[in-house]
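Note that one protein chain of the assembly has been removed; the remaining protein chains are unaltered in position.
Our next item is subunit A:
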């Protein structure tokens, strides 16, 4: 399992490269640059120095005492929310920005949904003195205006995308169109473990520290591996990041929780694996939300970061092989878990990560019954909830009309 993908980027029947020929050379160059960087001690040292000295990793593995009591399980939170820029994304962008530099490319482009990857990209670009252009769906620029301001503060250009559904998928289309035109001088800093080969592999490896750290921290702390690992899945980078180190550990169950939106049966969701079918989108074969004609169907989730109608190809493969289990979590369940973490642990999670918490709460009794003891569950707390305060405030109705207005202006 660990030797996937193959040299052409396939995870079984998934992955590969479904791209215009114009991009093939750049993808080959990226593949080559990545492989040589992997063997290059200087590159690895630089990346390591940035990860520890700048990004603040390794992130803590925190035993959530009160939450554990409530759920009847031993819950260990992988605190990616404490990283610089507030999410696991910083691991990927620092790696890719260093690669861009190595390839002599002085401009990076990125797509973003909630804005977290855009902010992380703008951060890395500022740090390494690269020009940065971020494509963001017009709808998302409105619901995540605070992150738009962050990106601009960091010196990035934010381009609102007004085509199609005006969300993440359209931002990705526009970034690909930019890249087709600018590929000689530009690196596409793809934000998740999806897209054409070698992106799923590169992103997985750059974020793979999440799982490697969590595994070592578990062994160190408990003297054993956890019973289960839980993560939310949109494009799937935080999930593949925490799964990868555990894939070979048969006793560790891997759970990916997709955005079930208003419920998979309503059609208003973003659960590509549990509510979609195999297809080709944005450069790879994977699970896709599509109609009978293979046209992409708009996704829905309260979480902008999970609101995407595809998923990384390695997740499609992990699903089909049975190694990982994928289940949908509705907006309502995610928001209940969001509130539970706030109130029991004093941690405001990203709504994305709240999907993983809700999933962990769901599997805890099942695992407890099966194992005859409280299960040890590592939950990837992939990001912090600052960006979601307005959404959550409105959802819970905890702001009066005047306060909502103020929050709206602020976000």
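Keep this in mind: a residue touches a chain if its C-beta (ideal position, glycine included) is under 8 Å from a C-beta of that chain, and two chains touch if they have at least 3 such contacts; residues count from 1.
The working rule: contacts and distances are computed from a predicted model.
Student: Which of the following is the UniProt-recorded protein name of the chain this complex doesn't show: "Fe-S cluster assembly protein SufD", "ABC-2 family transporter protein", "Tryptophan synthase alpha chain" or "Cytochrome c oxidase subunit IVB"?
Tutor: Checked against "Fe-S cluster assembly protein SufD", "ABC-2 family transporter protein", "Tryptophan synthase alpha chain" or "Cytochrome c oxidase subunit IVB": the hidden chain maps to "Tryptophan synthase alpha chain".
Student: Of A:92, A:144 or A:290, which residue touches the hidden chain?
Tutor: Checking the options A:92, A:144 or A:290, the one contacting the hidden chain is A:290.
Student: In the complete assembly, which of A:103, A:180, A:212 or A:399 touches the absent chain?
Tutor: For the chain that is not drawn, the touching residue is A:180.
Student: Taking the full complex into account, find the residue in A:163, A:251, A:265 or A:321 that is in contact with the omitted chain.
Tutor: Going through A:163, A:251, A:265 or A:321 one by one, A:163 is the residue touching the chain not shown.
Student: Using the touch rule from the top, list residues of subunit A that touch the missing partner.
Tutor: Counting only subunit A, the missing chain is touched by 8, 16-26, 163-164, 169-170, 173, 176-177, 180-184, 279-283, 285, 288, 290, 292-296.
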